[in-house]
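Only one protein chain is missing from this complex, and each of the others stays in its spot.
Our next item is chain A:
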Amino acid sequence: MAQLDVEVVAADHAVWSGAARRVNAFTVNGDIGVLPGHTPVIALLAAGRVEVQPLEGPRVHIKADGGFFSVENNRVTIVADDAVVDATA
């Protein structure tokens, strides 16, 4: 099965990267879910949360503070001004 190559980067460091099944993000226009094979997109993120469902293990919640994300060729890049992996959720 195809998988997504996810990379979450903040301004001064990489936050999370790995293979994933699904990515849910909250854009300025509303929620967007990305599955493998998604059409190329550049969207602006609203301040809030990004959920990544890795191939294995529990979901990763990332608090992103504005930014954008791009999807192409099953590669998802989430670029946030500031992002932290939210361990509490």
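Definition applied: a residue touches a chain if its C-beta (ideal position, glycine included) is under 8 Å from a C-beta of that chain, and two chains touch if they have at least 3 such contacts; residues count from 1.
Everything below uses one rule, namely that contacts and distances are computed from a predicted model.
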For the chain that's not shown, choose its UniProt protein name out of "ATP synthase gamma chain", "Anti-sigma factor antagonist", "Amino acid ABC transporter ATP-binding protein" or "Phosphate transport system permease protein".
"ATP synthase gamma chain"
I need the residue numbers on chain A that touch the omitted chain, in ascending order.
7, 9-14, 27-29, 32, 39-44, 67-68, 70, 72-73, 77, 79, 81
